[in-house]
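The other protein chains are all here in position, but one chain of the complex has been omitted.
Lettered A, B and C in written order, each chain numbered from 1.
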Amino acid sequence: MSGHHDHSHGHGDHGHDLPFWRKYIFSVDHKVIGCQYTFTALLFLFFGFTLMMIMRWQLAYPGQPIPFIGKYLSDDIAADGVLVGDGYNAFGAMHGTIMVFLAIVPLGVGGFGNYILPLQIGAPDMAFPKLNMASYWVYFCGGVTMIASFFIKGGAAASGWTSYPPLSVFASSGQTMWLWGMVLLITSSLLGSVNFIVTTVQMRVKGLSFFRLPFFVWAQLVTSFLLLLAFPPLEAAGVLQLMDRLAGTSFFMPSGLVYATEPQNQLAGGGSPLLWQHLFWFLAHPEVYVLILPAMGIVSEIIATNTRKPLWGYKSLVYSAIFLGFMSFIVWAHHMFMTGMGTTLSTFFQATTMIISVPSVIILTCLILSLYGASIRFNVPMLFALAFLPMFAIGGLTGLPLGLTASDIHLHDTYYVIGHFHYVVAPGTIFAIFAGIYYWFPKVTGRKMSEFLGKLHFWPSFLFINAVFMPMFFQGMAGLLRRQYDQTEQLHGAVAHGLTKMSSYGAWLLAIAQLPFIINFFYSMFAGKKVGANPWESTTLEWAAPSPPPHGNFDKTPVVYCGPYEYSVPGKSKDYCPQHVAQEA
Amino acid sequence: MSTTVIPHDLEPHPLTGMYNGKFGIWLFLASEVMLFGALFSTYVLLRVGAPPGQWPAHGSEILNVPLATLNTAVLIGSSVTMVMSWAALKMKKLGAARVWLTVTFLCAGAFLVVKYFEYTDKFSHYQVWLNEPIKVGEHEVTTIKGHLTADCPKLEVSEKNGAYSVTEHVMITPDAEPGGHAHGEAVKIEASKVKRISNFGPRHSPYLATYFTMTGLHGLHIVGGMVVILYFILTGGSIWKRSQEKYTNRIECTGLYWHFVDLVWIFLFPVLYLL
Amino acid sequence: MNLLLASTQYGSWTPPLYSDHGGSIDKLVDVIHVFMFVIFIPWAIFFGYCLLNFRARPGHKASYLPIKAKVSKYAEVAVAVFEAFLLLGMSMPVWAEYKNNPPASDQRLDIRVVSQQFQWNFHYAGPDGKFGPTNIKLVSASNPIGLVEDDAAAADDIVRVNECHLPVDKPIYMRLTSMDVIHSFDFPTMRVKQDAIPGMEIPIWFRVDKSATTDAIRPQMKMTVPMAKAEWYKIRHHVAAVDHKVKDEVVLAKGADLGVDLKKGNELLDQLRKKGLAELTLEPRNPLEIVCAQLCGNSHFKMKAQVMTHTEDEFKKWVAESSKKQKLETDF
Partner (left out) sequence: MSHHEMSVADVKKHVRVYIGVFALLLVLTGVTVGVSYLHLSIGAAVGVALLVASIKGTMVACYFMHLISEKAMLFWILALCGFFFLVLLLVPVITVHDSVGVH
């Protein structure tokens, strides 16, 4: 997944006449762009993790200087080595923002989507290559803006990734940078989603009907619609908050505010803080399915390949994904149960929230039933893909108590929530992404990643990531609140502090567990075992192209003759029938 | 790079009946609907939640309806000229098409000029809210609308959010009564008496905040459209020579976008000016 | 878990409960978690079975045909049905109770809660039962809610900062609001949580258990920590529950405070270890806390109020004498 995939042997690349910067920097080739996304996003993932490791120190050892790096941090963030309240909040807000908008989505959609989707539908490229390049660079600028905000006076945004006003409107100018950054990131996603939908609908090769699409493509398609229709309201909200901050309007500022004993007379008032929450969550709930759907897509591909048998209930998978996408637009206020919501609305949103869990149950059920009667190959991609299932199950199930107002009274804004969603995004989505990297690495580089280092990456990661997040459920139950700079300041936090240490150590060990991956990643790029076009003996179209695929992807445009997962078809010589191979009757 | 040919770049796809570009622009417009949808939602929420009297009963109390009506006509006109240029291309008349495009461009320009006058008028018009009532002419008032006199000392502007505050005093000539007798003479108000002062810019009230944000965003869309149109007026010839169909399609897509901008205004106009 | 959570009445699940509506919340929490296990365990067993039984090995081939899994259908339907039950049968009744029928105004105690960065202001009407008016122009450090002190109704009002006095066994009706940013009123031991939003006034109501006076529950929250595991962070909110003796020399007197800052606290612990004390028997200095559950700025984590629960007449006494002295002493 690196920008250098065909250095080793750029065979058949029509792009050879192009200068380096056109080929690898400002390239319009979906594969290069996919790699750029993946690489940038991995760095952000790493950065977001680093922020959190520093925070976890403050949580485990409140008020004690951060070892090694503490002294290098600016005073806005750490006073003589000790993280300060604002620094902690800034790190927290930026961890959330970076992980969601700069790491996971760009990996799942920008990276995997860009690289794999056109290949899986047999297209030579995206429908709008230039637009594709634009969306990467807009994303890049958004990232730079976010990072830059750490270095301005007052530090980065510190009002949580949710940026609730009035707090965020009173906040220092880091918040303004955050808003500009978000506007860029949203724009990038919009351009991307248009590109994905058009490509998928219009550029499928002959024979590739909708119900012959790999589930990964379906997941990407639904995701793109979520991005297309859910993101604009947040863009609007961002503009409104910018107006409040820069033009002194009061969209989110009610009348009669007193800030630090100063009556805010210069404000017109008459605004509504809840308006922001509605517009934010109208995006942010669909967003969480944007985080999970591509992961589900990746996992399905890998499970199908390594069980050597068709996915169980392909159609119900597809319908569930579509239904999930649709429902995700009408559950958002389950994040707002504690804002004084009456019974009518809360009933509606509880109901939709319970309903939306059903398609997830179906998807997971399909995936695990696919294991029955299989012949499972436990290679590294499969290990990560299999681990995804129980992790998502735990994360998903713990969503239910949050979805019921009564239990949410006790659990809202506690570490139980943090535990819930990290189980879906960290050991869930991140593992799916690792799985995807191990699985498609050969396609991208023509080389396989080391199995040994891979297993050395998987097992410790699996152990430690659970050590990080499992304790959070118990802490949440004990009432420990999230976004606490010093958890021991409150009685019930203090008594639960033992578990805090446990998950901090888990996080640091988890980081060490990533070393084999990083080594493997770069080592295999140049010295990994060379492989052919279809090392996993898989059926979908991307394996019909050479590894790495030349510019334009396919030597000759394939035609599709069968469904995506024709494994172990009785009476066939090989245990897999590629989609592009005509079946002798 | 040119070696890759993108399917359905020109010829429509049987399923959608559209070539890529056209399908793409429609999807983009769908997202635009959600963008303005959020803003309309804001408008409704703030207005419904507002205490009586906070919002004007009719936009004309603050805004200039005749100008806006003119603008509506202009924009609708520009929409027609836009399709006309597309129709001309369909009849293979590049020259005519370019003329229509130019007219469209000019209409858009006119629209912006009118908006400019509307805006500037608001920014030079002030309102003062007072801590306790004072006497102006015959009756007591708690707030005064009007223009600052030339000799009025400069207002202090906060660098955080640009809010105004009075240094020692303000000199303001109140507007004529709705009843209509001439401007009263300037009133002098001590800083201590002033609770709040603002021009009729965005910060004045939720109503004007919504007005400026929505029309402002719409204005940006106009500017964007103008840039694209200008680009196609200028490059028209060369693209047309390369591929007549490509150029026609480009204009069709631009048109779709342009009509949408028009469509948004058709809703903005009554909502902001007439209700 | 109990070990890690320190052996205390806080236990290893939900915190102790002292309100009467809280029971139904805890019940729901428990039922859901049982339900989650009922789903997850069989699911996990099946998962493990597949991994073992269907691993690739010489001579083993995958079957093209899917299993005819009726069970999955049933499982999914069962899940859906049970979710419906949780929603209609358990969650909504509680929520309706929690939101829809407030206690009658003549038999409840009204308290205005005005939150601000980073403190909770509690406004009591005083003996006359009338709240004095407030005006934001008057807001100052010494008059945090801008009470119009020279108003007749305000004369006997009581305003307390980060200090909340409640009668037990009497419906309490609080009206929450905020002066600056969004805060969230979180009273974990009563299972009460509600955002306090500027520009809105949101009512909540609950009743403290008859037996839950502060003095009664402090001893119940006693915990014993072996010196080996004693760590300032865990005991900073505690005082000695008994006289600690090392061969009948008192090394730590009952009521001695361990919450002095990190440095002093650790020194104290070291001394005790040196003296050879085996374990500490502690109780919370103040067992009931109201905290802030919504990020509201850099000291959000510090925003908390101490709660004193009294018997009805103790409370009356407190009101009587507190309402006499006008000036409130702010204690931080």
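We adopt the following convention: a contact is a pair of C-beta atoms (placed from the backbone, for glycine too) under 8 Å apart; a residue touches a chain by one contact, two chains touch by 3 or more.
Not measured: the values here are computed from a predicted model.
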item: Chains in view that touch the one left out, judged over the entire complex; value: A, B, C
item: Selected residue (touches chain absent from view) among B:72, B:161 or B:210; value: B:72
item: Sole residue of B:90, B:160, B:188 or B:241 that reaches the chain not shown, by the stated touch rule; value: B:90
item: Contact footprint on chain A, counting only the chain that is left out; value: 201, 225, 229, 233, 254, 272, 274-275, 278-279, 282, 326, 329-330, 333, 340-345
item: Interface with the undisplayed chain - residues on chain B; value: 11-12, 15-18, 23, 26-27, 30, 33-34, 37-38, 40-41, 44-45, 48-49, 58, 60, 65, 69, 72-73, 76-77, 79-80, 82-84, 87, 90-91, 252, 255-256, 259-260, 262-263, 266-267, 269-271, 273-275
item: Where the missing chain touches chain C, by residue; value: 99, 197, 199-203
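In the analysis below, only the chains that are shown with their structure count from here on.
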item: Chain A and chain C: spacing of chain centres that average the CA atoms, whole Å; value: 33
item: Chain centre separation (chain B, chain C; CA means) in Å; value: 50
item: Separation of mean Cα positions, chain B and chain A [Å, integer]; value: 37
item: Residues of chain B whose C-beta touches two or more other chains; value: none
item: For chain A, residues contacting two or more additional chains; value: 271-272
item: Contact set on chain A toward chain B in their complex; value: 14-15, 18, 22, 28-29, 123-125, 127-129, 131, 190, 193-195, 197-198, 201-203, 228-233, 235-237, 239-240, 243-251, 265-268, 270-272, 275, 278-279, 282, 551-552
item: Residues of chain C that touch chain A when the two form their complex; value: 1, 3-6, 8, 10, 12-15, 24-26, 28-29, 32-33, 35-36, 39-40, 43-44, 46-47, 50-51, 54-57, 60-67, 69, 72, 75-76, 79-80, 83-84, 86-87, 90-92, 94-96, 98-100, 116-117, 136-137, 139-141, 144, 146, 179-182, 184, 186, 188, 191-195, 197-200, 202, 223, 231, 233-237, 262, 284, 286-287, 289, 291, 293-302, 304
item: Footprint of chain A on chain B - complex, ascending; value: 1, 3-9, 13, 15-16, 20-21, 23-24, 27-28, 30-32, 34-39, 41-42, 45-46, 49-51, 54, 158, 161-165, 195-196, 198, 201-206, 209-210, 212-213, 217
